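Sharing a structure with you now.
Excluded from the complex is one protein chain; the other protein chains are retained at their positions.
Order as written gives the chain letters A, B and C; numbering starts at 1 within each chain.
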Amino acid sequence: MDKYIRNIYRGVYTVLVGMRVTIRQFFEPNVTHQYPYEHDYEKKRNVREIPKGYRGQLYNRIEDCIGCKKCEMICPVDCITITGTKLPRGEQLWDSMNVVHLKDGTEVIGIIEGDDKKIKSEDSITLTNITSRLGSQEVIDRLEPSGAESRTATFSGDEVSRVVTRNPVVFYLDQFDIDMSLCMYCGLCTEVCPTECLVMKDSLEGIEYSKFDRSDLIFNFDKQEMYSKGGTEDVEAAD
Amino acid sequence: MKPEEIYEVLTKQFGEAVLGFDTELAGDPSIRIAPSAITDVCQYLAETDTLAFDSLMCLSGADLSAKDEEFAVVYHIYAMQHRHSIVLKAMVPKTNPHLPSVSHIWKTADWHEREAYDLYGILFEGHQDLRRILLPDDWDGYPLRKDYKEPEFYRGMRVPY
Amino acid sequence: METTQQTESKIIELKPFADEMVVNMGPQHPSTHGVLRLELKLDGEVVREAIPHIGYLHRCFEKHSENLSYPQIIPFTDRMDYVAAMNQNWGFCLAVEKLMETDESRNFEVPERAEYLRVLICELNRIASHLLSFGTYGMDIGAFTPFLYAFRDRERLLLLFEKVCGARLTYNYIRIGGVSEIIPMEPGSIAEQNFLDEIEAFLDYFEPLIDEYNDLLTKNSIFAERTTRVAVMSAEMALSYGATGPNLRGSGVDWDLRRDEPYSIYDRFDFDVPVAVDVPELGSVVGDCWSRYKIRMDEMKESVRIVRQILAEGLPSGPVMADLKAVRPPQGEIYFRSEAPRGELGFYIVSDGTPKPVRLKGRSPCFSALSALQELSRGLMVADIIAIIGSIDIVMGEVDR
Partner (left out) sequence: MSDFRAMLASPHFNVSESFFPNINLQDGLNWAEEFIQNVVLPRLPEAVASHFPVELGTVLVMFACAGIFVGVFPLLPLVLVLAERKVSARFQNRTGPMRVGPWGVLQTLADGVKLLFKEDYIPPQGDRFLFLLAPYVIFACSFAVFAAIPFSQSILVSDFNIGIFYIMAISSVIVMGVIMAGWSSNSKWSLLGSLRSAAQIVSYEIPLGLSILTIVMLVESLSMSEIVASQSNGIFSWLIFRTPFTFIAFFIFFISSIAEVNRTPFDLPEAESEIVAGFHTEYSGMRFALFFIAEYANMFAVSAIAVTLFLGGWEGVLPGYDILGGFPGFVIKSLGLVFLMMWLRWTLPRLRVDQLMNLCWKYFIPIAFFNILGTGIWGLIFPEDTLISTSISCAIIYIGLIAAYKVAGRTLAQRPAPQPS
């Protein structure tokens, strides 16, 4: 009999305790977002940002791609296809651009004046021909108003954490295809890229790119136009 | 107990059936056992109090090279009480890979042996229920063999997708 | 090792003459945690036999690995136990590092900072994994709300992982010789401070919630009725079936690789290993579903403790990646096991000195634990099958590999 009443008692008691937990949550604020409506994070409150370095869609800043095929080799699922011909020894198309990583996390793409191999902390760096990586308009915004026109900026050596040196483009690329339907977003290819032109978009475009047809997920990065123009100096950043 | 001591105990007990002790290569040293004696050795290892190997950590088949004539069946065994482990290795010929099952000693060997059968085609004699476990029942061939050629079609579906 | 006395388990007498009904539970079923298929032989509600059929998520990860170099395999280990991918990365990297250690000419040491980051991230991942397990177990038993509470809290952890490695589920963060530098975090920088502060904020938020979850579900008498004295797995049975991790500790075996075979820097931290005991007030006996579940709830607290110790010490400065030219282990073989959230995760690697492994076998904890299901479920009811599957906490990606 004692156990009988104890059972009833424990049943009622634990149910009430559980109900207390849930009713407390009843008056807590929401934790969810109305995704497609609130995803525009300039407009709405309480929307999480996509953090820097998020592994989204692969994007190749093709004018800096030197065709080294390291990404093709490291890809575990073979989603990158590169064909091209190597130029004869001693010849090169142009040099890829410098990527300057600042300590606050921004990356600036441009051409360092002078020698980019040895950068000491007391030196200051002048970058010209600054282009922005896709989705990081903030770099352009950082520049002085005058600098925004001339696309030139100067950083002190303390600000800079890492500089990617210029590499000669010695491959004539016929094809650079990335099949995003195969990609497993491991990010290994972006790590081995010597010019850091192969990146994963850490923006909304890098996430919301679903297509109705699987074949639309094969992205071609084409360089033909640039070959005809003959250099990177006049080329704006790809759209 | 150290693996060397276990090796000595085993040679004393089983003599011929213990084929050797591999220590040259990097990593874990392993004791090579004749496949026909593997159940007896395991039984002994599990039931002797000084050894008391009560858990089979892993049982794997291995095809080390396409040129080899033999598959390896590797037993990683651990004793919770004495906290020592040992690696047993039995080499079975590729032409007729079969060896006795240890699933009655450690029940976890049941599925691990089924997996080895599924992927290597190694037959475990005395296993209760030796069916394919990961692949479909009507799959042809044993995929983890080095000389495995994947079929072109499986039930009308192209296999190399 | 102590044996636990078997107490009366709820086994219902079978009537041999009754009609038998064969039901396929799965592969598409709401609570088989993926694509497990159970062939149930039912006598009314009573299960005579439950035969698990696995392989619906088989990708032949091992065959893949034989054609990939070691760094390329790491993203594939993410896909094994996708709920606790950090721990899978780590297990694999530990095995390769251990194999490479034996070769003196290519000696290297994992930097201190990387070790701390690994422990930090993996313990957080353990919390995330156990949270998912708690939530889905509640849903299996029929309470939907704990599931969403668990996801709410797990989301905060995933946001942390996203900041440190750029992905929410398949991290590819821990690399051979250190951790990924894909998102650089300078020692002593504001980014690092923010990261640690966020972890601290999460722990402060999360720690009281464990008790709330215990109130909501663990101590609930209906939940206790459903899970206590169901599918009692004795210590011998657990060992024989190779059940590890929370499942083994739920059977009363005091065993944790982090404490008993300390790898990495676990010997520097102070934490308890929760082991199941009889809880007479709820009717729980050692080895039942409730014990296994409770171990996970307690382990979350221990993980919080470990993470708090790291936060108190602060991350050491230095590099996060060893100076490692190429990953090319010497000829030989290794079996290395580490304590993943679901138990002992072992990798058996055979190397012939080339950059690609000759043989790689992942010994997944769920695979072994799931094989006990057939014996555990005999004579129970359909609803109990669900309780068992949830309590051994399987992830089919790991079972099928």
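In this section, a contact is a pair of C-beta atoms (placed from the backbone, for glycine too) under 8 Å apart; a residue touches a chain by one contact, two chains touch by 3 or more.
Just so it is clear, the model here is predicted, and its values are computed rather than measured.
Novice: Write out, one label after another, the shown chains that touch the chain missing from the document.
Specialist: Visible chains that the missing one touches: A, C.
Novice: For the chain left off this view, which of C:36, C:139, C:199 or C:340 is in contact with it?
Specialist: With C:36, C:139, C:199 or C:340 as choices, the missing chain is touched by C:139.
Novice: Out of C:31, C:303 or C:391, point to the residue that touches the absent chain in the complete complex.
Specialist: Hidden-chain contact among the options goes to C:31.
Novice: Could you pull out which residues of subunit A are in touch with the chain that's been left out?
Specialist: Contacting residues on subunit A, toward the hidden partner: 7-9, 13, 15, 18-19, 21-23, 25-26, 28-32, 34.
Novice: Residue-wise, where is subunit C in contact with the chain that is not depicted?
Specialist: Given the touch definition above, subunit C has residues 21, 23, 29-31, 42, 45, 138-145, 148-149, 152, 214, 216-217, 220, 222-223, 225-226, 272, 274-277, 279, 281, 291, 294-295, 298, 381-384, 386 touching the missing chain.
Definition applied: only the chains that are shown with their structure count from here on.
Novice: Using the touch definition from the top, list the chains contacting both subunit B and subunit C.
Specialist: Correct list: empty, since no chain touches both.
Novice: Once you find the CA centre of subunit B and the CA centre of subunit C, what distance in Å lies between them?
Specialist: Roughly 25 Å, centre to centre.
Novice: Take the average of all CA coordinates in subunit A, do the same for subunit C, and state the distance between these two points in whole angstrom.
Specialist: 31
Novice: For subunit A versus subunit B, what separation do you get between their C-alpha means, in angstrom?
Specialist: 46
Novice: Write out the stretch or stretches of subunit C touching subunit B in their complex.
Specialist: Subunit C reaches subunit B through residues 1, 54-55, 58, 60, 62-63, 66, 98-99, 102-103, 237, 239-242, 253, 255, 260-261, 329-335, 337, 344, 346, 348, 350-352, 358-359, 361, 363, 367-368, 370-372, 375, 400-401.
Novice: So in the complex, which bits of subunit B are touching subunit C?
Specialist: Per the touch definition, subunit B meets subunit C at residues 25-28, 30, 54-58, 60, 62-65, 74, 76, 80-81, 83, 87, 106-108, 110-112, 119, 132-136, 143-144.
Novice: Give the list of subunit C residues in touch with subunit A in this complex.
Specialist: Touching subunit A from subunit C are residues 68, 71-76, 78-79, 145, 149, 152, 155, 159, 162-163, 166-167, 170, 172, 180-184, 186, 189, 191, 212, 215-217, 219-222, 224.
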